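Just one protein chain is left out here, and the rest sit where they should.
The chains carry the letters A, B and C, assigned in the order they are written, with residues numbered from 1 in each.
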Amino acid sequence: MTIKHNVAILGASGYTGAETIRLVHGHPNLELKALSGHSRAGQKLSDTYPNFGDMMIQKWEDIDFSEIDVVFACLPHGASQETIAQIKDKVGTIVDLSADFRLSDPVLYEQTYGRPHAFIDLLGTAVYGLTEYAKADLQGADLIACPGCYPTCSLLSLLPGIEAGLFQMDNIIIDAKSGVTGAGRKAKEGLIYSEVADGAHAYGVGTHRHAPEIDQMLTRISGQKSLVSFTPHLIPMNRGMITTAYARLAKGVSFDQVTKTYQARYKDEPFVRLMDSVPQTRHVRGSNLFGLGIFQDRVPGQVILVGVIDNLVKGSAGQAIQNYNVAQGWGETLGLEALPVFP
Amino acid sequence: MTIKHNVAILGASGYTGAETIRLVHGHPNLELKALSGHSRAGQKLSDTYPNFGDMMIQKWEDIDFSEIDVVFACLPHGASQETIAQIKDKVGTIVDLSADFRLSDPVLYEQTYGRPHAFIDLLGTAVYGLTEYAKADLQGADLIACPGCYPTCSLLSLLPGIEAGLFQMDNIIIDAKSGVTGAGRKAKEGLIYSEVADGAHAYGVGTHRHAPEIDQMLTRISGQKSLVSFTPHLIPMNRGMITTAYARLAKGVSFDQVTKTYQARYKDEPFVRLMDSVPQTRHVRGSNLFGLGIFQDRVPGQVILVGVIDNLVKGSAGQAIQNYNVAQGWGETLGLEALPVFP
Amino acid sequence: MTIKHNVAILGASGYTGAETIRLVHGHPNLELKALSGHSRAGQKLSDTYPNFGDMMIQKWEDIDFSEIDVVFACLPHGASQETIAQIKDKVGTIVDLSADFRLSDPVLYEQTYGRPHAFIDLLGTAVYGLTEYAKADLQGADLIACPGCYPTCSLLSLLPGIEAGLFQMDNIIIDAKSGVTGAGRKAKEGLIYSEVADGAHAYGVGTHRHAPEIDQMLTRISGQKSLVSFTPHLIPMNRGMITTAYARLAKGVSFDQVTKTYQARYKDEPFVRLMDSVPQTRHVRGSNLFGLGIFQDRVPGQVILVGVIDNLVKGSAGQAIQNYNVAQGWGETLGLEALPVFP
Partner (left out) sequence: MTIKHNVAILGASGYTGAETIRLVHGHPNLELKALSGHSRAGQKLSDTYPNFGDMMIQKWEDIDFSEIDVVFACLPHGASQETIAQIKDKVGTIVDLSADFRLSDPVLYEQTYGRPHAFIDLLGTAVYGLTEYAKADLQGADLIACPGCYPTCSLLSLLPGIEAGLFQMDNIIIDAKSGVTGAGRKAKEGLIYSEVADGAHAYGVGTHRHAPEIDQMLTRISGQKSLVSFTPHLIPMNRGMITTAYARLAKGVSFDQVTKTYQARYKDEPFVRLMDSVPQTRHVRGSNLFGLGIFQDRVPGQVILVGVIDNLVKGSAGQAIQNYNVAQGWGETLGLEALPVFP
């Protein structure tokens, strides 16, 4: 028996939307039925992405959701909650790739995003889809909030140690580097080629919105209040993210315990690769893999965790599909088995 | 009934070998059984490509070819003919990605590559696998020579017009631009990052080995002796190739005839995209597509043909698999349906 | 006695303006007195370019031109002629880096730029500042039109041969490749990093505005009507331009005559480098050099001319200053002697 779930992708003209289209196209159980994109409604998808075929882009209001099984919402923050609230009852499952349902605390949401959440009741029902830490909750979930790219890479680096109480909670530093697609497909001066190529810079130092999201999950898993240091940097590559996390071992913990704990925690995770060599972003490009290297620092009692993902796949569209696979009880890797594209 | 053909890939540690591994991995009818690579024999593939799994690299002499259905030979020029001559009788089909069997004339081979071909009898049996122009010959072929990346992109741009007698044969200029993987995975000073990034240059001006290969096919199809002008350039991107070809219309031919001829010739070719806008290499990245834009020049009677491919896919490993699909009578697109990776 | 000419730069917030500031700063006889930029008036220059100091950006209407010796106008096309018409009588010399005064024929201007020129009388007085071909005219010039970057590189490649009657006029093809700063500092989707990096494409095929400018000068020098084929490409680098020009030798002309003619024509030009090896854009980066390689094609009677410049220096701000040096009778290389920045 062939399973085919009908898919609508909202916000198809950005990079996240495009990546979702690419992955849905290669997924044996998913069939793309509708695409939305307000500013490009009425155009063919190929007008925006000449490589991506002839399906028409509609307004989301014109989509017949009665024939849709799952919506992947790739809308801007804010717009996403408005749209999801209106279609929530018409569709079996909504997978949201925006930030709108990541923070479960409405107060924290408002502090972080500068305005109140408009659908607090929905907020309470969303499953935070860091897949490796959400498999039970995802079963049959109808609203899934996909983590941000930085939180995905940071949390998968830190959580096994945090979960096992191996690290001190009050001294965690995350230094992150992202490719440029992470900033979206916006015509802003700061994103044009010659402002980015052959250079690098930090941004949002001490203030980035992904820090509270990381804290939320570290707090949840550890049972202790987390407050991490988090500094993102923009570097000249299209895709890819590297987080270098610095953690102090808790009293009495050895480095050997750390590596054993990670090996045990991740040994059955199909998308996690513990690497002996230093992981490189180019080794996961185009794939849903998370690569992790664990290193003993020259500072005694300190460990360095270097994690890499493709920000558009495991950091966004790939994890969204992984979540839907788990929610449906399908094979977790369905549609995500392709090898990385190298170089 | 499931078809599974066993594959050996020779020369697995270069970029062409890696790309063949990636595509074989995603092919429903192919199963990777053996990898060779002399300088890395005894290593795991993951030592070379951490993203590519744990299969061991062997010497090709240690492979048991009795269990292999098809060999993809990604060896350096020269080494390829030596190896193929020795395994030719043991394997059903050999698909050669090197230059060794591309030129069917041994005299031309020697002029071009600077030494005599050692297996002239084999040379006579090889099918030149520019798939769109070789489908009949490929049926059941046992030795397939995959075209060079520049000839693939140039010939697919020019052949429909040449075939129909639309262009003058004595005034064809091809200006080509390639990404850096086209130069192979060699530790040469001229290829290191800072010698390539943020710059561009021509090379092999008037002398590149792909020019005679282009002429061979233009001559074959037109019945007239071809001598093209061909100038390659190296530009700072990993994958991708663009050929800009300039051709004069034959007497009495209109531009409209040109576009109609191309549309007719290519309308059933699954990997050819005639584009209204200017094709971009990034729109075919990671895919087996050939994109073509046909433009009327400001010079009356002159046409400009802009072709793009991913040099590692349609220009190498993808076309190799496309050829094997056709040779086996399988669906031509089998294992090659993935959408391009953008950005 | 120290000479100091006071400089105003109009349009200081774009890349051309920034490069002019950089070069004026290093020029012993020039002193920067005023900067304009309408949308950024009232800001410090360092708000736009943190590397460029604290001078204020004004509206050009607020500049006291009575204290200015020379204006470098880096304004958008159209705006430039309007402004120049108003300040023309107040300033000794205006060097225009826009396209507004490059085409001397008002009819051709209107055809090319889509609207009539508003100051046709001024148009007649402007000197077309391709320095190596304008030295006499530049003496004491008060309005200098700096050539476009593509025309600069193309014309310096072709003119010595054209001037000496070595090339056929009816078969010239120029295939050009430019870095991204050539497109200016505009927040357009097509210019953002991920739309440009790791890819390449042609644009303006058969229609680019620099083609008539090239023809104007080829016609002027040859005395024959020129109609070149010209195709520009965008490639992922910040600065740099390469033009690959294909020309047929006139009857009876030998390749040796070509190289000798170029050597003779350029032997005293301080910024022209005839190279034995293939010139690379990275070898002229940041400098006012024009590098040229002359190659015999495999097609008998055809020559390939590969020229490289830094589009922001010899293709724009550097040539502007070179022109002013010549106009003033100063040393032609003054302020332009710095070695290229490599890598």
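One rule holds in what follows: a contact is a pair of C-beta atoms (placed from the backbone, for glycine too) under 8 Å apart; a residue touches a chain by one contact, two chains touch by 3 or more.
None of these values were measured; they are calculated from a predicted model.
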Option touching the unshown chain, where A:Asp62, A:Glu82 or A:Asp198 are the choices: A:Asp198
Sort through C:Pro50, C:Gly114 or C:Gly252 and give me the one touching the missing partner chain. C:Pro50
Among B:Asn238, B:Gln302 or B:Ser316, residue touching the chain not depicted: B:Asn238
Missing-partner contacts on chain B, residue numbers: 15, 180-181, 185-189, 191-198, 236-238
On chain A, residues whose C-beta touches the chain left out of the figure: 171, 173, 175, 177, 179, 194-195, 197-203, 205-207, 211, 227-231, 233, 235-240, 242, 244, 246, 278-282, 285, 293, 295-299, 302, 304, 306, 308, 343
Missing-chain contacts on chain C, rising order, are 15, 18, 21-22, 25-26, 49-53, 181, 197-198, 238-239, 273, 275, 277, 279-280, 283-284, 286-287, 289, 291, 337-343
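One rule holds for everything that comes next: only the chains that are shown with their structure count from here on.
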Please tell me the distance, in whole Å, between the geometric centres of chain A and chain B computed from their C-alpha atoms. 36
Express in whole angstrom the distance between the two chain centres, defined as the mean CA positions of chain A and chain C. 46
Give the residues of chain A touching no fewer than two other chains, as numbers and ranges. 15, 181, 197-198, 238
